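Notes for the one structure printed next.
With one protein chain withheld, the remaining protein chains of the complex are depicted in position.
Think of it as A, B and C in the order they're written, each chain with its own count starting at 1.
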Amino acid sequence: MKARELIYFDHNATTPLCTEARQAMLPFLDTAFGNPSSYHRLGRQARSDVEAGRRTIADIFGCRPTEVLFTSGGTEANNLALRGAASAMKDRGCHIITTAIEHHSVLKTCEALGRKGFNITFLPVDSKGVVDPQLVADAIRPDTILLSVMHANNETGAVQPVEEIGRIARQRGITFHSDAIQAFGKIAMGTVLDYADMVSVSAHKVYGPRGVGALLVRRGTSLSPIMTGGHHEHGLRPGTENMAAIAGFAAAAGQAVEKLAAEAARLAVLRDRFEEMLLQTIPNISINSCDAPRTPNTSSICFSGIESESVLLHLDLLGICASAGSACTTGDPEPSHVLRAMGLSSLQAQGAVRFSFGSTTTPEQIDSAAETLAGIVKKLRGVSSLCQN
Amino acid sequence: MKARELIYFDHNATTPLCTEARQAMLPFLDTAFGNPSSYHRLGRQARSDVEAGRRTIADIFGCRPTEVLFTSGGTEANNLALRGAASAMKDRGCHIITTAIEHHSVLKTCEALGRKGFNITFLPVDSKGVVDPQLVADAIRPDTILLSVMHANNETGAVQPVEEIGRIARQRGITFHSDAIQAFGKIAMGTVLDYADMVSVSAHKVYGPRGVGALLVRRGTSLSPIMTGGHHEHGLRPGTENMAAIAGFAAAAGQAVEKLAAEAARLAVLRDRFEEMLLQTIPNISINSCDAPRTPNTSSICFSGIESESVLLHLDLLGICASAGSACTTGDPEPSHVLRAMGLSSLQAQGAVRFSFGSTTTPEQIDSAAETLAGIVKKLRGVSSLCQN
Amino acid sequence: MGPVSTEKAKPEKLQHDSPQPTDEDAGVIFYNETVIEHFTNPRNVGEIEDADGFALVGDPSCGDQMKLWIKVEAGHIVDIKFKSFGCPGAIATSSMTTHLAMGMYLEDARALTDDDVVRALGGIPANKQHCSLLGINALLFAIKDYEQRSKNQP
Partner (left out) sequence: MGPVSTEKAKPEKLQHDSPQPTDEDAGVIFYNETVIEHFTNPRNVGEIEDADGFALVGDPSCGDQMKLWIKVEAGHIVDIKFKSFGCPGAIATSSMTTHLAMGMYLEDARALTDDDVVRALGGIPANKQHCSLLGINALLFAIKDYEQRSKNQP
């Protein structure tokens, strides 16, 4: 077999930089290097470049520029939202509600807040990986201050009913944060601050650069900074602004929104084709969250009787990039907390592989990967002590 | 007068990216986009690139790779050091010592810790802007857990006796953090973790990219993370690693160290020439910290009878970039806390302008700027109600 | 170097003008061309030895100070001069105040407000608004001083 191009099916972990973002960044690696806090022309130019980026992001989400806080990434946006709001509102109550399927940057942060004296409720999800808004409503207590529910799950792609949940939160006067890092660029999101008080997004998931994200914060939301220093980002996030990254983020976000409808449709077709091929050629597999509303690019598949890392290594040796669970738990032998929360056994969860498609994905890659995968599964099942043959 | 090239005398605010850093970054804006936490080859490559960057930084500071934590910049490094150590050691005591001349990312963070129940001692400095180690020793109490003294001041360039202070701290069993953001690349620093437990550095001050810095943390130092999420950076700093920035940082840091001796000597000559010219042509000026050990690139000058912003605007209109106080307090009418701590009156401090030289600085720029400045000062003094003429 | 004033704002026009100041730009100061022109070429700088009215306002340790001299003839301000310590906003508004007041009837001059000065300058950054009071206050006090002196020497 001849060496073939790399097949990158790990777009939920990170995405290649799009041309527009790259182009937008280059001047800042060059002459436009000023510090936006500097008085002189290079500083003013930098300031206005930062603010231009902020306006782009604000326009995309239908909010005000003052409602956009740039952070170093999605993880920091989530930490700022949760730690910052909890700290700002701790006198009003100590109960925080989140779900069992959040990304670690939300989950571990809620656990950390739990160790600091807050009470945390981790809501369960159904077998499709979706949170029931009724459970949210039921979990609200008089001392509930904060609710965090992700928009789309990174492992399964399951889309949560955040608008409905947001309405409940607003009715009950509870600050609602939503981690939209995997939703943005994949599904239409509308004017998010209409139902959420805070929304996290991250550039490198939408073909933008590493090292920048944003927390959208609705006017009037109580939020304390988690870091202190200069007056940057309305005093909520100090540190010299990363103009190259902000410009790249703005360019990538613009692209993502512009292409969203067409790209979502294209990817849904490819995703369905991939799943159908697997269902036809490989016995005993199941597709996680297949009956839930899902982001169009994500396929999480359980291969019974074999272990995901073995699948991944075979795939990798054949030039196909995929993930088991979320990328950031590599090296962590724990099976996915998301799949476990959906009721999968530890054994089932161990056989889960995530394929996440994106701008680089072609029908040929889909066919080739599905075929390759069938061979790999057959081979590993031939070795497996859990399979008869 | 013909339009002339921009004269950038604001290298303490930020620096242009060096060619080496730019080159090192480009692949990561291109094909090398993997997530270091991903299992596949792109992920492994990314991981090994991150670790290569870490080894470079470790080698430069003579420490172990495991002692290097990458952050989003200097501000975050300082916040992690102070908030993280205070939180990790809060059961051992609640007294923190720092100085009155720290950067806002240290000063405001100590103030924030003060509001959280820690007792903060802000040590004074002498008229040269230098902390007396004896005062550090005297300030230590049985409940002192943490000491933070910057290596070189960003406004005056004054170098603090951090080695001696570090020895005192170590003798007394107190964790010592030093903000070396303005020292790194300007003065020889040696193996910093020999005397300090934590040291902050920032890439964009040494011709590296925005959005990355490092906290060097000596093995055995008590430190809690200030953000939570994945297991990145030994569990002390979560978030997908910014490889482009890390590679650029490593390249820039390597350059900075390689060129340090020659460049420091060159800049000291230029700085001295600049100051001599001003002293000869402009009456009633004083050079801050001129009798202290200083970084070779920084000239902080008080022009009596006139106000710094007016000087800066004239300079800017003539294509010369400089700062008043530190860049990050632009728009803040408070006169420099550093100069005030040195005993300057509010009026004197208002007349201070900082010129910070760097790789782009030439003798011609020095001469031209000194001449221009003489004209500006004369003009403004002609308008000033505080000056007779 | 030639005198600074000959260079004026020419090559920088766009720099100071194009980015419209917005809320979130508050941290950085953008002056318009008129402000910069008055800053680089302030009108009526100097002292009047035999002034009819004088005022000293502001506190230099708080950022600005202005001295204002007026010469009055037949109820008109026939000469006006100032010296100011302060930021570009202070210098430009000082200059514009004297520029507006020059030649005015005293009662008209007294009716001038900080808004008039800001308007004449075509606006001034939000965090520099307070500067416009410097010139206006100095003008009012100088007129008061003139009236006081007139009363005392009838």
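FYI, a residue touches a chain if its C-beta (ideal position, glycine included) is under 8 Å from a C-beta of that chain, and two chains touch if they have at least 3 such contacts.
Keep in mind the model is a prediction, meaning the values are calculated, not measured.
Undergrad: Which is it among B:Thr19, B:Ser48 or B:Gln280 that touches the chain not included here?
TA: Only one of B:Thr19, B:Ser48 or B:Gln280 touches the chain omitted from view, namely B:Ser48.
Undergrad: Among A:Ala58, A:Ile306 or A:Ile366, single out the residue that touches the unshown chain.
TA: A:Ile306
Undergrad: Taking the full complex into account, what residues of subunit A touch the chain not shown?
TA: For subunit A, the residues touching the absent chain are 1, 3, 305-307, 309-310, 313-314, 316-319, 330-331, 333, 345-347, 350, 371-372, 374-376, 379, 382-387.
Criterion: only the chains that are shown with their structure count from here on.
Undergrad: Taking each chain's centre as the mean of its CA atoms, which one is farthest from the centre of subunit A?
TA: The most distant chain relative to subunit A turns out to be C.
Undergrad: Suppose each chain is reduced to the average of its Cα coordinates; what separation in Å results between subunit A and subunit B?
TA: 34
Undergrad: So, what's the distance in Å between the C-alpha centres of subunit C and subunit B?
TA: Once rounded, the distance between the two centres reads 38 Å.
Undergrad: Among all residues of subunit C, which ones touch two or more of the remaining chains?
TA: Counting only residues that touch two or more other chains, subunit C contributes 12, 27-29.
Undergrad: Which residue numbers or ranges of subunit A touch two or more of the other chains?
TA: Counting only residues that touch two or more other chains, subunit A contributes 37, 39, 41, 43, 231.
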